[in-house]
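A single protein chain has been removed from this complex, and every other one stays in its place.
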Amino acid sequence: MTRTPPFRLAQGGRLIDRAFQLPFRFDGRHLRGVAGDTLASALLANGQMLMGRSFKYHRPRGPIASGAEEPNALLSLGQGGRFEPNQRATTTPLVAGMVTRSQNCWPSLDNDLMAVNDWLSPLFPAGFYYKTFIHPRPFWKHLFEPVIRRSAGLGAAPTDADPDRYEQAYAFADLVVVGGGIAGLTAARDAAASGQRVIVLEQAPHWGGRTPTDHPGGQAAIDALLADLSGRANVTLRRNTMATGLYDHGYLIAREAIADHDPNAGLPRQRLWRIRAGHVVTATGALERPLSFACNDVPGVMLASAVRDFIIDYGVAPGQSILVVTNNDDAYRTALAARAAGLDVPAIIDARPLADGALPQAARAAGIRVLTGTGIAKVKGGKHVEAAALCDQSGDGRVLETIACDVIAMSGGWSPVVHLWSHCGGKLLWDDQAAMFRPDPDRPPLGADGKGNVTVTGAANGDLACAGGLEQPEGATMPVWVMPARAPYRLRAKMWLDFQNDVKVSDVELAAREGYASVEHTKRYTTLGMATDQGKVSNINGLAILSAALDQPIPQTGTTTFRPPYTPLTLATIAAEARGEAFQPLRKTPIHGWHETHGASFEPVGQWRRPYCYPQGAEDRHAAVNREILAVRGGVGTLDASTLGKILVKGPDAGRFLDMLYTNMMSTLPVGKCRYGLMCNENGFLMDDGVVARLSEDSWLCHTTTGGAERIHGHMEDWLQCEWWDWKVYTANLTEQFAQIAVAGPKARALLERLPGTIDLAALPFMHWAEGELAGIPACIFRISFSGELSYEIAVPAGRGLELWQILHREGRDLGITAYGTEAMHVMRAEKGFIMIGDETDGTIIPQDLGLDWAISKKKPDYIGKRAQQRPHMTDANRWKLVGIESLSNKVIPDGAHAVAPGRNANGQRNVQGRITSSYHSPTLGKPIAMALVRHGPSRMGEVLDFPMPSGDVMQGRICDPVFYDKEGSRLNG
Amino acid sequence: MPSDAPRSGRYSVFAIAREALRQHSGWKRAWASPEPRGRYKVIVIGAGGHGLATAYYLGRNFGITDVAVLEKGWLGGGNTGRNTTIIRSNYLQDPSAALYEKARSLYETLSQELNYNIMFSPRGLIMLAQTEHEVRGYRRTVHANNLQGVATEWIEPARVKELVPIINLDGPRYPVLGGLYQARGGTARHDAVAWGYARACSDMGMHIIQNCEVIGIETECGQVRAVNTSKGRIGCEKLAIVVAGHSSQLAEMAGFRLPIESVALQALVSEPIKPCMDVVVMANTVHGYMSQSDKGEMVIGGGTDGFNNFTQRGSWHHVEETVRALIETFPMISRLKMLRQWGGIVDMTGDRSPILSATPVGGIFVNCGWGTGGFKAIPGSGWAMAELIAKGTPGPLAAEFGLNRFREGRFIDESVAAGVAH
Partner (left out) sequence: MLILTCPYCGVQAEETELHPGGEAHLKRVGPDGSDEDFEAYLFARKNPKGVHFERWRHAYGCGKWFLAARCTASLQVFGTYKAQNPYPPAEIVDAIRAHRPDWQPDWTVQHAQAESPAE
């Protein structure tokens, strides 16, 4: 029969307010809904049953459900940065002005050319793509895969950034109740009465679950519970909040829709709740199962519960003539609701041989024809239901009668929602009586104390009559997995299990026959349950079919694993505020602002950003670096070294501790002196370096690399707390307490002596330090040098770092004072042959590789890494060692280039004998310089190595001393 | 075998057409489901990709088909069936590059060889450089790969954008400075790799025995004799332990300990959307990687938990970190929705490189320690492992991956970033 208006009933609709008309658009058409509608109810009210196309065969699809389990009615929503594909129409509240589009169809929803796949479907059984598209080989990448990719997917990809705001919040509760139906609210009331802190989460915008729809007096019962709960200070009620996943030790993630589709509300769009729950009660209800009869996917075939939801909750008539097909009593409610709304119910088709419970009696009393022992042989209709051909349920599908109708309301029984229970390992048992998997109370998910931390109540626990006094007794459900029972292949090949992914009974049976017999194999081979509803609609039916095909009981087949989230969770909600500038904390030195206003080009170094260089005018970075180096070497420059780690180590055993920590001896360092130290891990590899200053008899200041500060401090604490816990040592990470400025260059002292102060620089030898006042600021001055020039590193309280920096630049203007960045520092240290952690080291390098044997104490019996460095591979004479490399071509040999040796190894790879670890153009020397690790390098001075380039060219370099500049070290004294 | 046609029947478009005419009733089992015999020449424990590939190359390269592959659960159900399907060989160290490139090159023709479409998709793979340190590391890798016979190149940001139009090069925190590009890296269908090898093994007469848990290993005078299983005692001449996360448990049964810790690694997928990204992108600075499956889902992976864990569930905050990183890199995914998240138990070694090795017990060999990146190695791993088992000593591919390296300090360390610069 054809579909005829009116689609909005004259009466009813407990969730809608007809006074507020809301205009919206669907595929360009201007339509109207009313306040309280979902997109699905609004479209149905406009007679729009066709809402999508299936994934594989592009068959026409209408909604089959009214809630979160809906697999078909997925729409694209919004425009520009707010465009969002795959929105479930059944759970999306209608907002005025909404722009919606259908998906996965071309050129239009009504006339989708890809529906040709449906005609070819005999060629596309489960897993067909594993058996073909194999030859010729290049065709997969260049032809088959692109075609498959284009026809797959659902909605279009968004293109723009998302302008909306998302937030996160924490909550803690003794008890979290998930589900605001009658079972959940009752559990919350009982717990609240005992004084527990209770949070109740409900996914929908309204409370009560199915109770107000299914039971006269249901709304009153819910209202009474809500009145009790909302009067309690220890109860929080939260609607529009979907508990998406339960994680270990009672960590519950929930998504609250705040201004989900209303960008003008000025509110965050969604909020992610991170709830630590002492205990969780899941009262998540149950989902109705479809029945597997031929062409059960034609638009207009809907779950019986959804049909009555649309009638009772939204005042929508999905059709004028509603045929009910069922294996249980509950679906009779749909027939009664339809009849009460003035719609025609031509018959109730009941697969059970008998139906004489209270509800069937009521249906018969209302004059509705009830056919028992009957099933549907086939649905007639293409883009909407036109009629159903009936048959004997126990037979093979011979048609007894055909009944015209425009909607078929089907019910195959109910399956408890066990997702949250299962997320953390709760186990299920098969209840043969009720034909359902339900939580096994003896095998719950466990909390930190090893006790069960989830309990289940209501329909989620298989108690389908949980509305207590509101319930009427119902007859037993009869499992019906195939309708009719002895349906031949041609019918089974049209019985849909997974509506979105086009998985049919015949596909599951094929998988079983081919040996994909584990439920996980079947799922993956057929894609059953892998659609956006994650099998909410299809899983139980599918595994019942699989069990029958394998001739084994359902519990032996088992279920696939339930994984979070319960419904798809917006990625931006997961990320929440941590986006853009707030993505990660940005650490700034006290001088950061000056760098910004002076044109610094920054590089990220851990969470810091350090000036790489300060390009002036039209300078590029390379020119700026060269200028900065020449300024330091010829005059004076300043480097913001505040990011260097500064760790105070103090106590009677501090010297002994540092002797274990560093490869060299620190306990013998005299007060007032500095020493360069190397730190290895227990595996022997160099992990950090820096200058250590002895501050007093019992305290040392350890400088670390920028990236090393927290790591090294943690490393120290680890050894102090866990291994040498009886040593009296105290550490403090002072990195951010001090700003540190390197003042380097032949004019460094001249500059500093212009500043009033109490420290006699003339009396401060190299590798010494002194404390006093400089320019009125308390300061420690360390005479150390990473550039090879006369150099002072000045530490001042962080709050005064910028002040000192500015004074230096003011006083040094006539000396040509120049701020230099990390790259100039890198080049200058390379000119001096100083190693850099992270350049010359990469976690596989021991100090001995770098010619740093002088920094390894021979006197100490032990240090961290010493034992490791005695292993055969560490003492192997063939290890690559540090040398300098002079390019023969006057071009810089690229960093990372490898020196080849003759021949190939057993795997056909070119043999190599070294690689460049640092490589720069030296403006000081006017030529390229490089450092490298080379096999037997130090004994091969003058040898020329070949460095093949990926381009095919070969560059050549001569092995030389790694110290390129001022070998005597005379410049250290200015 | 009597003819060229495998016992499971030959797959082709013609076979599908033929079957379409007879309601697909003629398809045979992809692999047999036999009861175990009392004894096999070689037993492989673990019917994941690595175990099945090991068995397959034992037959293909060495003619050893008296093989049983024992699987505690369902074949391919461990990390083979729960990874993000990335295939690449752009490794830095010579031994790794050799092994992973062998695997990658075998993947190129695996569909044809197995007559099973494993959907190897050499769509290209980019590892983004987002710090100067990473730039240096990846440039070094290009130099190394060039000499190793691995085709990679360094690409500038503009080329990155051309290959990945949805990327944001100028994120406020970690701008994209370039990338390490392997044009013939990509993805494959993970389940199909296990199924294709399983079918080929079964066709060679090997026994794949599922739901068969090994509960003990019997040795005599330092030599393996048999395994005790939930389906009884099964004797063997040689035994290969290829079980990823549970390697320590099996090693304990045989009486030795491995340098392995088992931790959870997580992944997630979005709902499917139409094609928007043709290459695989990895962003190591911010810890996230993403590709788009043929079904249209954005497949996303992140980091591991730091504590030992056998639950196949990870910690939520890793999901947050990964998703944040990827929204920074790909702002258009913001309103996509996470469809499913899951975890696998990965076996991490002391140097994060795998172990292909003989063991202190005669006749027992281990293949483990693939950590977070085993899928890409499956064919090469099986190839090298088969050689090790057949000959008793490793060939060149496995030579450097022995257990003795941990005693000698001869590590294969791919994490070149020891620390950031001064």
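The letters A and B name the chains in turn, as written, and every chain counts its residues from 1.
The rule is simple: contacts are C-beta pairs under 8 Å (C-beta built on N, C-alpha and C of every residue); 3 or more make two chains touch, one makes a residue touch a chain.
Not measured: the values here are computed from a predicted model.
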Inset, instruction - Give the residue, chosen from B:S8, B:T187, B:N309 or B:S353, that touches the chain omitted from the document. - result: B:N309
Legend entry - Contact with the hidden chain (one of B:P259, B:G303, B:G362 or B:P396): B:P259
Inset, instruction - Among A:E717, A:E753 or A:D853, choose the residue that contacts the chain missing from this document, as touch is defined above. - result: A:E717
Legend entry - Option from A:E682, A:D760, A:D814 or A:D961 whose C-beta touches the chain left out: A:E682
Legend entry - Residue of A:H142, A:R867, A:K891 or A:R904 in touch with the missing chain, whole complex considered: A:R867
Inset, instruction - Name every residue on chain A in touch with the hidden partner chain. - result: 247-251, 276, 425, 446, 448-450, 682-683, 714, 717-718, 721-723, 725-726, 861-862, 866-868, 870-871
Legend entry - Sites on chain B contacted by the missing partner chain, in the whole complex: 246, 248-249, 257-262, 305-311, 315-317, 349-350, 406-407
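Heads up, the rule we're going with is that only the chains that are shown with their structure count from here on.
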Legend entry - Chain centre separation (chain A, chain B; CA means) in Å: 22
Inset, instruction - Report the residues of chain B in contact with chain A in the complex, numbered from low to high. - result: 11-13, 15-17, 19-20, 23-25, 27-33, 73-77, 81, 94-95, 97-98, 108-109, 111-112, 115-117, 119-123, 130-133, 136-137, 139-144, 146-149, 153, 166, 168, 171-174, 189, 191-192, 195-196, 210, 270-276, 292, 294-296, 311, 313, 315-316, 319-320, 323-328, 331-342, 396-397, 399, 405, 407-411, 413, 415-422
